[in-house]
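Below: the structure, in structure tokens.
In this view, the complex is presented without one of its protein chains, the others remaining in place.
Here the chain labels run A and B in written order, and each chain numbers its own residues starting at 1.
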Amino acid sequence: MKPRYLDPYLAGIGIGVVLLAAYVLVGRGLGASGGFSAVVASATVAVQAGDPANAALAPYVQVPVWRDWIVLELIGVAVGALLSARLAGRLALKVERGAHLTADSRMLFALLGGILMAFGAKLARGCTSGQALTGGALLSVGSWVFIGTTFAAGYLCAPLARRLWR
Amino acid sequence: MMLDPAGALIAAPIIGLAFGWFLERGGLGSARKLSGLFYLTDFTVFRVLFSAVLTAMLGAFWLSRFGLLDLSAVHVPETFLVPQAVGGAVFGLGFLLAGLCPGTSCVAGAAGRIDGFAVIGGLLLGVLTFNISYPLIDGFVASTALGELTLPELLHMPYGVVVLLVTIIAIGGFVIASRLEKSA
Partner (left out) sequence: MMRRVLAAVAIVLAGVAAIAGSPITGVPDVEPDAISASDLARRIMDGDVLRIYDLRDSAAYRQLHLPGAVPATMNDVIADAPRSMTVLYGDEAARTWSALNRTGHRNAFVLRGGVRAWLTEVLEPRLAEDATAIERAAFAEAAAQSRFFGGTPRRGVPRAELTPAESAITRAVIRRGC
């Protein structure tokens, strides 16, 4: 019998406590998109396709990628997710998609969505983890603006994307 | 209670592990579940996100009030008003199409979801594209910088009052979400 999902409020409280622990122990919150920036920047410099002093890359190559806080955090996220999925019997190699979408289409839109999210996260200096969650809890104005426009855009465009999910 | 730089690096994957654990437990590794938010059928993402925000916000207030946390030493993400507004909109569209965000794409991938890997690939591509186009947009990216600006400062209200307002709005949202789900 597969365990069902945890009550969303309890999961949220759990994440909130983790976030608090980060504030207390490390003086910063959680993040995700920054890790992707660090990986790309490090790789770009490593293959000598970019100058480490370049304004777009510089903030991410101050430390080696394996000593970047967010990268290490993301590795933890993957391990934690793996553990939880394994214990819950949810580990499965498959393409999750809407009922009326082919796997190929799903992969394409997942890729496209990822590209858009990366651009948006770079502009906003963070994503749902870094801005909505971390910045939101700290009452940062920019973070709450980000939350607002993220949800607004999602809801406004949802009718157009019905084919993907319904 | 803050750790030294070495300790902080050791704490990173541990903190991440707990984060990933709760994300998966809450069902946020499932793109279909996440998309339910935008079709008003499944508000799980909304509930998880805002109860996390409430917990951390209230916790940070009270820990700081009792001297166990130095809120002024915690890095508040800086505000770049217009880039963040635009970035949020672009992000929201991507989120709708992908059904996963950067953090949950790692959760999905770790659980074997191949679409999670596609999102990760897209994110890496997107960052690369951004870096390449950076010289063209750097002025915009750095515009309307307001520093570490918080809502209490902006609204000239006491911190605790803003905390109360956010709490009320979030709980109101939870109530509305439940009603909408019931009628879905």
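Assume contacts are C-beta pairs under 8 Å (C-beta built on N, C-alpha and C of every residue); 3 or more make two chains touch, one makes a residue touch a chain.
Keep in mind that what you see is a predicted model, and the values were worked out from it rather than measured.
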item	value
Option touching the unshown chain, where B:64, B:104 or B:131 are the choices	B:64
For chain B, residues in touch with the removed chain	51, 54, 58, 60-62, 64-65, 67, 70-72, 77-78, 138-145, 147, 152-153, 156, 158-161, 163-164, 166-168, 171, 174
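The rule is simple: only the chains that are shown with their structure count from here on.
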item	value
Complex contact set, residues of chain A against chain B	5-6, 8-9, 11-30, 32-33, 35-37, 39-41, 44, 50, 54-57, 67, 69-70, 72-85, 88, 90-98, 106-155, 157-158, 161-162, 164-166
Parts of chain B lying in touch with chain A, wherever the complex brings them together	1-3, 7-9, 11-32, 35-39, 43-44, 47-57, 59-60, 63, 68-69, 73-81, 83-116, 118-131, 134, 138, 141, 146, 148-152, 154, 159, 162-163, 166
